[in-house]
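Omission of a single protein chain aside, the complex is shown with its protein chains in their original locations.
Naming follows writing order (A and B), and every chain is counted from residue 1.
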Amino acid sequence: MIDLADLTTILAVPMAVAFLLAGWRMVVGPSFADRFVALDMLTAIAVGFAALTTLTTGRGAFLDIALGIVLINFVATAAFAVFLERKRRRQ
Amino acid sequence: MTYVAMALLIAGTVFLLIAAIGIVRLPDPLQRMHSATKAGTLGATLMLLGVVIASDWSELSSTSGLTILFLLITLPIGAQLLGRASYVSGTRLQGLEEDPLAEELERQPGKPDEMTRDA
Partner (left out) sequence: MRVTRGIRAAIALAAIFLWDLVVASLGVARIVLSPRVRTAPAIILVPTVLERPWAVALFAYFMSLTPGSTCLHVSDDRRSLYVHVLDTADTGTTIARFKNVYERWIGELER
């Protein structure tokens, strides 16, 4: 029967595919909003990767990284939204 | 117990993959947001839960729990801010049948691509 270490290695493949798809959307755009939605998605995938890495290496430090990514992503989203709305007001 | 963790990890990965496919296939930013921020977060949450169970509720679970909590708190707020900002900035929306919001908020005319240039 398959064990946890093998499973985490196998699951890295679909995660990488998801990462590529989100990255493609981020490069192609076409608008700012699309790119930031893709950034949100990349954050979720990065958290998933951190979870997988925690299981393969057995180090809890990767979960701290996931927590940091989540917090930074929220600040980035909020800053971007304020930027877009203010841009409208200036014109 | 390991099988529960495995099932959670697999389910989380599947949801993340579906969310990524949705980002590529759905036609406009607001619809993509539905796919990315919600299915994506559900996927990440499931994977973190899988880690908690696989590690037998060790000291890792406190960090995992905190991460899940922050994901669930910040996500809808971020989605609302981003959705409103992309609506106001005049993003092209496809197949919108009714729009009562047009009376409340004024939208910026013109293509969003033009903003990229003068930003």
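Some points to look at:
By definition in this document, a contact is a pair of C-beta atoms (placed from the backbone, for glycine too) under 8 Å apart; a residue touches a chain by one contact, two chains touch by 3 or more.
Keep in mind that this is a model prediction, so the values were computed, not measured.
Listed by label, the shown chains that the missing chain touches in the whole complex are B.
The chain not shown here touches subunit B at positions 15, 18, 21-22, 25-28, 30-31, 33-35, 38-39, 42, 72, 75-77, 79-80, 83-84, 87, 93-101, 104-105.
The working rule: only the chains that are shown with their structure count from here on.
Interface of subunit A with subunit B (complex): residues 2-4, 7-8, 11, 14-15, 17-19, 21-22, 24-25, 29-34, 36-38, 40-41, 44-45, 47-48, 51-52, 54-55, 60, 63-64, 66-67, 70-71, 73-74, 77-78, 80-85, 87-88, 91. The touching residues of subunit B, when paired with subunit A in their complex, are 2, 5-6, 9-10, 12-14, 16-17, 19-21, 23-24, 29, 32-33, 36-37, 40-41, 43-44, 47-48, 50-51, 54-55, 59-60, 63-64, 66-67, 70-71, 74, 77-78, 81-82, 84-86, 88-89, 91-92, 108, 112-113, 115-116, 119.
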